[in-house]
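Only one protein chain is missing; all other protein chains are in place.
Letters are used for the chains, namely A, B and C, taken in the order the chains are written, and counting of residues starts over at 1 for each.
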Amino acid sequence: MIEHDLPLHNWQNTLEEISNEIRPLLSKGKVADYIPELGTADKQAFGISISLINGSEYYVGDALTNFSVQSISKVFSLTKAFSILKDDLWKRVGKEPSGNPFNSLVQLENENGKPRNPFINAGAIVVADCVVSNTEDSLNLIIDYIRELAGNKNIQLNQAMLQSEKSFGHRNAALAHFMKSYGNIESDVDEVLDFYFGHCSLSMNCQDISRAFLYLANHGVHPRNNRRYLSASQAKRINSLLLTCGTYDAAGDFAFRVGLPGKSGVGGGIAAIIPGLLSICIWSPGLDKYGNSLAGVKALELFTTKTGISIF
Amino acid sequence: MIEHDLPLHNWQNTLEEISNEIRPLLSKGKVADYIPELGTADKQAFGISISLINGSEYYVGDALTNFSVQSISKVFSLTKAFSILKDDLWKRVGKEPSGNPFNSLVQLENENGKPRNPFINAGAIVVADCVVSNTEDSLNLIIDYIRELAGNKNIQLNQAMLQSEKSFGHRNAALAHFMKSYGNIESDVDEVLDFYFGHCSLSMNCQDISRAFLYLANHGVHPRNNRRYLSASQAKRINSLLLTCGTYDAAGDFAFRVGLPGKSGVGGGIAAIIPGLLSICIWSPGLDKYGNSLAGVKALELFTTKTGISIF
Amino acid sequence: MIEHDLPLHNWQNTLEEISNEIRPLLSKGKVADYIPELGTADKQAFGISISLINGSEYYVGDALTNFSVQSISKVFSLTKAFSILKDDLWKRVGKEPSGNPFNSLVQLENENGKPRNPFINAGAIVVADCVVSNTEDSLNLIIDYIRELAGNKNIQLNQAMLQSEKSFGHRNAALAHFMKSYGNIESDVDEVLDFYFGHCSLSMNCQDISRAFLYLANHGVHPRNNRRYLSASQAKRINSLLLTCGTYDAAGDFAFRVGLPGKSGVGGGIAAIIPGLLSICIWSPGLDKYGNSLAGVKALELFTTKTGISIF
Partner (left out) sequence: MIEHDLPLHNWQNTLEEISNEIRPLLSKGKVADYIPELGTADKQAFGISISLINGSEYYVGDALTNFSVQSISKVFSLTKAFSILKDDLWKRVGKEPSGNPFNSLVQLENENGKPRNPFINAGAIVVADCVVSNTEDSLNLIIDYIRELAGNKNIQLNQAMLQSEKSFGHRNAALAHFMKSYGNIESDVDEVLDFYFGHCSLSMNCQDISRAFLYLANHGVHPRNNRRYLSASQAKRINSLLLTCGTYDAAGDFAFRVGLPGKSGVGGGIAAIIPGLLSICIWSPGLDKYGNSLAGVKALELFTTKTGISIF
């Protein structure tokens, strides 16, 4: 019902402009190092990929170089859990922004072990439990699911990353045990964490991710394989969650500056959606103080400014 | 750049359908009574008004009956303050969702007296101070400003409401004094509160409000008087704030169910915007547990479902 | 039932030893300056006064120089309120340590406007309301009460301090309005604050204060005028509150290092009690990070170490 005349836009040109303007910012972010394996990322790396619903694709820079997807993968596990549990999912995880970074445990404590939303770590761990408790061989299943969404059978787990996550995952273990004490984790804590650390440790590139997100830009049906992953209503709802909760405690600022539903990961990736038109993924490992790719957010801001696109 | 073919939709029909479906819900909400004057509202009252950018207007029910605008007026004082201070405004008030109702004072304490966003009370009081400290005869000025936006010179203060607000305004006085102790209120506390309670005590009807919001649906220019109130970028930014913070602690749920930028008031009014198309105001005094009009939110959900409209 | 052979101790000698050892510390504290009038205190000032139940008295240094009593006066207003309301007082104010400095407002919010204990500001403001709401000419009454306890008719309000307190008292005004919104302040907020700022602005010296505290060391009866101010049980209870809550967020550390019930003020005074034996007041304006007299706390630690006295 909403039509865009933007498909005729010179996308390649826009991506190249952004790429040139963004270079000076690459040195300013801080590469995540709380997991040693993440600290090895190249701070000068930068890539953008866009995938239009109409099938067109464009990219610049390191868009075909793999990086660690980290929290971006939470969108895929959420999609899986939502498609399995339908609205029962919301009995176990909320739909509200979390307020601030310190609040995850506070809020769990005040709200009887029900996380605020599916994108904070506690929420994603509950979502992981929903998948683990309702499927067999869950980690392989979600990997195949993501491969299908991205249309790339070669997507692999980074085993070194996975080991690194597990060794330094005490905070996530704390969250899982804490929710288990409230009865909001059904499966064994270690099994749930294996699944969670597993999907966060996948290596993908910008093109994989912009392709994989297309079903959210297209009302639940993936335009590249014509499969329906979510109902139109469910897709709209995940997009609204991405807007209000997808970029940690900077969701308000991200909505203010970029104005698109999006999801970031501490590997430096950030994906966003223009409903009805396209999905985009940017990668730059230097993070801002909120844990979002510093250059990535700026690049998205340039993208919406240059194209005049916004949902607002 | 985004075009809607919806102007040809049978709007009147849709409003009447919603009106019929919503009737059974009117008895379920709870009329606000923390200020005695609010408690006198008629729980069976219900009205909708929509104002399209193209000049068309439709309404049903009690859309021409006055009610207390309460927090809806925060949008107008924010617009005024934003147009005066430009981006300096954000040095004094944040842009992030507040997390939960208990947090207003907690967050002020943790964040040195800078409120999370301009729509929580603390934030709106800072916005009030921004207007009071930068204009003369501020209350009359904002009333005239709102009259101009609504195109209705007869909009008046409800004096009984104003007195009621002041007598029971100890919590807002606490917020103002608290922020003053951090240096984030420039003018005298009582002056700021007079302005704040003043604009919240205005009486308007659904049609006034849907008309008044049109500049936000039209990139900052009011289509009824062709005046620019905000730049396109500023209008987009207020819309993003309305989406992430406009409906108290239910902003996530509102985005999830309705998917539009909107602002509610405890008088039972709720206004929303479809960028590029129209603004809508619904009134039903019974509130849900978050303080939003129970039937009003449901009616907006029906509106987006029936028309298929959403920003997502 | 507990007897001390300490009355034969060479008290004067002990005070002089402490005075000599403490000198180097005087420069290390930080004089309070959040109220400008407090900032004028002389950082090199230092005095100790002890008053034994048996009538003996000893002092060194600036023990006869006046300073601002500040929060020490909360003990006297609490005594007055406790003697008026008896155990009904505890319906309006709690008896538990407050946890941390940031929590005053948080806890008020979480606990419906009932302050944690009578020594945090919110609690002392409720106590002030208890006196104001149940007496006539309350400020003069409490001043006369304190004069009687200290046996000094010349104790006066410092008017410059009082004005300074009022001008910079926005945070206390915030607390009072906030509790009023929960119905836990009966009288007019301004009247309560006048009383509260009033008793905090009294000027007294170490000897006044050590004398005034004697009723707490003597089971409620003042040994200098033989009047009963509290029952033995009530005196014991105030002493327990002084131990658990009397030194802000350092009460645990104070109990650990000093091991006596005590009360500090940001004017640099700190008073303590050895039940059955004596009361002591030390003054040194430089404060530690908790707002307690840095040298005062150290001097008390030396006092209990040198005399071997402790309630533990």
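Assume contacts are C-beta pairs under 8 Å (C-beta built on N, C-alpha and C of every residue); 3 or more make two chains touch, one makes a residue touch a chain.
Here the structure is a predicted model, which means the values were calculated and not measured.
**Q** Can you list the shown chains that the omitted chain is in contact with?
**A** A, C
**Q** Touch as defined at the start, partner being the missing chain; which of A:A173, A:A232 or A:L302 qualifies?
**A** In the full complex, the listed residue that touches the missing chain is A:A173.
**Q** Taking the entire complex into account, which one of A:V106, A:L141, A:L157 or A:A232 touches the absent chain?
**A** Missing-chain contact among the listed residues: A:V106.
**Q** Which residue from C:I22, C:A250, C:A271 or C:L300 sits in contact with the chain not drawn here?
**A** Touches the omitted chain: C:A250.
**Q** Contacts of subunit A with the missing chain: which residues?
**A** Output for subunit A: 102, 105-106, 108-110, 168, 170-171, 173-178, 180-181, 189.
**Q** Could you pull out which residues of subunit C are in touch with the chain that's been left out?
**A** 1-6, 94-100, 103, 107, 110, 116-117, 235-237, 239-241, 243-245, 249-253, 255-256, 259, 261, 275, 308-312
One rule holds in what follows: only the chains that are shown with their structure count from here on.
**Q** Drawing the touching chains as a network, do you get a line, a ring, a star, a complete graph or other?
**A** line
**Q** Have a look at where subunit A meets subunit B and say same if over half of the interface residue numbers show up on both copies, different if under half do.
**A** Subunit A vs subunit B: same; shared/all numbers exceeds half.
**Q** How many angstrom between the C-alpha centroids of subunit C and subunit B?
**A** 48
**Q** How far is the middle of subunit A from the middle of subunit B, if each middle is the mean of its Cα atoms, in Å?
**A** 32
**Q** Do you know which subunit B residues sit against two or more other chains?
**A** Within subunit B, residues 110 contact more than one other chain.
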